[in-house]
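Below is one structure, written out as structure tokens; the observations come after it.
All protein chains but one are shown at their positions in the complex.
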């Protein structure tokens, strides 16, 4: 017998199967549905605020929403970044390894065999793709809602300048990428936790607890020295995308910070997965 | 890569030793201070249907998990289809189908979708033949009718069958079934037996773990008995039983003098119904007869007892510690 032996299933097929698996999950569908509701709710809320106050609808980005519908997707993404998006990412990460271990399917994959690093890659790909999809979906719904409720005439930046529609779409896409990358970093850490347990709830709870602890640590001025290490403290700075001219230093910095978390998370997950008993 | 697993195995067959589908040496696994498995030397000949017997907690599942590369042994080595684990896993595992620790599937997917997902990760399946392989496997375990239903709603037996179907997605060289008849009704059990029989006929090697002795006795050609984390006996089932049937049932009315004579000759014997039962340990049947005749004991009938697997298993696993050790030696010598 000299037939060639395939030792790995084709990667594309594995990735496709992973995505289909995530999308078939009822909680994925519900989660994505909720994410779509957020920009609509935020938009309607701001619309009433603008109507009633006759002045700025709120602090920060909300202040420039009047007549400036293209800000809504960006506003919504920043609104969801601290809690909602990490939660969704953590759910996918939790289901990815802990959930599969819990339902007994992880050992099936390992015996197939899917190499453990390959398995981590497939899982990371699934979560990353779904995160990008979720953020894009949210931004899309936000854009439509924003234009419908507030209209648009280019995009007013918080620097007071007005961007063309093309540039505005560029800013929205940039925000999608930046927010997605932050979400990846959180999900990577969640994936590392996921590799250590068989209980998806533990992963979700640990991830959210971690974020809350980070947020609390960031609130103490006596812990200022800790700030540059906290991924959460970089999130406020993402509002830079709404400045003109675009200041890139802070954005690079927060992205680099997220990249560090991403590398740490994936590396820890790899170590755990490779040494783990299935 | 053009070397197939069997190509690697073949050189071994040129030697005098039989080709082994799986082989472990000095396998040991500890969890903290607990020793789960110790000094397991398992030889699984190619083409055999080996039953792995042992009480709960005897290390069956741990051994199987180490055999499949799921668990890393603390000590010792595993060779699967001629390749060492874990480095050779990528080459050997595609040829291995397994149902370990119960079926594992996603409750929110249908049986068919579950199998499709499992099939997507099977290296030996061409992408084009995934669908057909899934339908064939469903058909084979009798789940074709229920394939569209969610796994959540499956009965225990259906779940078990789906697990079997996943192990049978690809023609395998080795199939490892951990408690395959768990939760199955008698009809389901018969089907599993048939599947195993078919696999055996087709030349696959099967490793079945079970605590159901009758099942093992019915379908296995080989058996390995695990007790307290170690293999206390292994070999061909017939040989093992033969070796164990080393007792003589001597029917006599003169029980007392028979016992005295045999004990004087240091032959182990005890009273039994209508006579005495003589253990042929360290002695032979003619020697027993000679002793009895010399003692003028009337022998009406003497028969070699045929112990069932159940007796063997009971003796191996329920014996006291010291007794147990000597028994193991005896049995293992007998088995070789």
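The first chain written gets the first letter, and so on, giving A and B; residue counts start at 1 in each chain.
By our rule, contacts are C-beta pairs under 8 Å (C-beta built on N, C-alpha and C of every residue); 3 or more make two chains touch, one makes a residue touch a chain.
Methods note: contacts and distances are computed from a predicted model.
The complex appears with one chain absent; UniProt names that chain "Outer membrane lipoprotein-sorting protein" among the candidates "Outer membrane lipoprotein-sorting protein", "ATP synthase subunit a", "Probable chemoreceptor glutamine deamidase CheD" or "Peptide ABC transporter". Even with one chain removed from view, chain A keeps its contact list with that chain: residues 53, 55-56, 59-61, 63-64, 66-68, 78, 116-117, 153-154, 156, 158-162, 228-229, 236, 239-240, 242-243, 245, 247, 249, 253, 256-257, 259-264, 266-268, 270-271, 274-275.
Not every partner is drawn; the one left out touches chain B at residues 86-87.
Assume only the chains that are shown with their structure count from here on.
Chain A and chain B have Cα centroids lying 50 Å from one another. Those residues of chain A that touch chain B in the shared complex are 1-10, 13-14, 16-17, 20-21, 24-26, 103-115, 275, 277-278. Of all residues in chain B, only 1-7, 65, 68-72, 89-91, 93-94, 96, 98, 100-109, 113, 116-118, 120-125, 127, 130, 166 touch chain A in the complex they form.
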